[in-house]
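Working notes, beginning with the structure itself.
One chain of protein is taken out of this complex; the other chains stay put.
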């Protein structure tokens, strides 16, 4: 099942490379900012990753959720913490978040298996 | 084509079971509320399912649309009624609803075949 | 408090008139379709107004909610029915719908007073 | 300027009371869940409030943002932490979040003045 | 890779035919309007297709993006122009647009290969 993780990362890397090679300044700077915004500051990296996860979940972006699940997992976020964050996202965003929650949970399992 | 229906239901059941087994209180209560909200009250079940369908369609959640198409179908909603509801959804939500309308129509056909 | 209703309707009428006088074909046809979609068909007007209300609520459009509250009220929708419809909208759309629910409830009170 | 805070809280309290007195079960349970979801658990209250803030900001719900700004402020969130959270929200949600950021900043100033 | 284009067009055509054969008046008129809105007027077709592309991208509708990429490509939009339009969409709509940008770029490559 950890193929879920590899497939996601492979496609993402391949296309990001192409996008950056295309040299559109606005796109490149947005990618750059994305790295900056999650760096440690007044808030630590783990909190920021959880913020990115919840933002992605309420906006119902599966790929963004997967990305932040993976980085959260690397930062040592536990399953219980992840579920509390996703619980807030489902409450704020409503039951339309549930299909994304199912896919998020499946991806989290794949991350744990891949470890 | 009725595989569309089975695949959807199988994945949905499997992941819902896992989510509920995870014991996050907020998630469990939201699932519970979901059952309550569509029960007969001042409005009958059929009307409530159509409300759920239109809410899902304008928010462009394919899985939520499928779920409410299936329950609407069970409640005896006709194709003509479903299409009028989806027509309102497409008008209110705009032409970005159309790709979801295509998939909804395909799923409805699968529901009719599976009967 | 029924000023809420009059102010809403006055501004809406004034600007709709200007928009239609502007003679943009696409805009005019969309306005036209809006009238057609809520006419009686396989589904009755009351059901369609409730569908419009829930679609407007989950998309968090206060003015659209007000419009459908007013037409629903004219169609004899009861407060209990309206609240069940809004309950589904709040569950599907999440707690971000709650501020709109507060304003909807206030507008419904104004509609009842104005009667 | 701290009138901003009082006016918001007064209207919110008044309408919430009315909504709860209306006795719609689904609405009441959603309000209830809202209290539960932000209670301390695997994640602490401060982190949860920031998650609620970012979810509200990317979904562009001014009243929800104000609510979580106020609770965050009470939990001791600093201006710098709030701004880092809102920076993530603006990056994830795009420049359409900026008008909400302006109003959030104004409300935060009112919270600081009111202290 | 140009299978991406064919598969998209085949499914789209097949389902649109079924939807139109179903004879729901509202749906049929919306399809009709869709043709009208992008015809030359005060703005030329190319500009209108770019407007449709950006609207689709910020609303994160992959199929709508594909459709407007194809029509833009036919109208002679260059890759650089497409990327500038998508850059605006990503800035306005936020980083949640990025996964759609990856798929858009892949589809554009397929369009260029198919030529």
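Note that the chains take the letters A, B, C, D and E in the order they are written out, and that residue 1 is the start of every chain.
Following the convention adopted for this analysis, a residue touches a chain if its C-beta (ideal position, glycine included) is under 8 Å from a C-beta of that chain, and two chains touch if they have at least 3 such contacts.
As the structure is a computational prediction, the values presented were derived from the model and not from experiment.
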Original post:
In the intact complex, which of the depicted chains does the undisplayed chain touch?
Top reply: A, B, C, D, E
Subject >> Absent-chain contact - pick from A:4, A:33 or A:114 >> reply: A:33
Subject >> Touch with the omitted chain, as defined above, among E:4, E:88 or E:114 >> reply: E:88
Subject >> Residues belonging to chain D that touch the chain removed from view >> reply: 60, 79-80, 83-84, 86-88, 90-91, 94-96, 98-99, 101-103, 105-106, 109
Original post:
Considering the entire assembly, which residues of chain A contact the chain that has been omitted?
Top reply: 25-26, 29-30, 33, 36-37
**OP:** In the full complex, which bits of chain E touch the chain not displayed? Write them out.
**Re:** 30, 33-34, 37-38, 41-43, 47-48, 50-52, 54-56, 58-59, 64, 78, 80-81, 83-85, 87-89, 91-93
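FYI, only the chains that are shown with their structure count from here on.
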Original post:
For chain A and chain D, what is the smallest step count along a path of chains that touch one another?
Top reply: 1
Original post:
If you check the contacts of chain D and chain E, which chains show up for both?
Top reply: A, B, C
Original post:
From the centre of chain E, which chain's CA centre is farthest?
Top reply: D
Original post:
Quick one: which chain's Cα centre is the longest way from chain A's?
Top reply: C
Original post:
Between 0 and 180 degrees, and as a multiple of 5, what angle does the rotation take that fits chain A onto chain E by Cα atoms?
Top reply: 120
Subject >> Where chain A and chain C are represented by their mean Cα positions, the distance between them in whole Å >> reply: 37
**OP:** Give the residues of chain C that touch two or more other chains, as numbers and ranges in rising order.
**Re:** 30, 33, 37, 58, 80, 83-84, 87-88, 90-93, 95-96
Original post:
Which of line, ring, star, complete or other matches the graph of chains that touch?
Top reply: complete
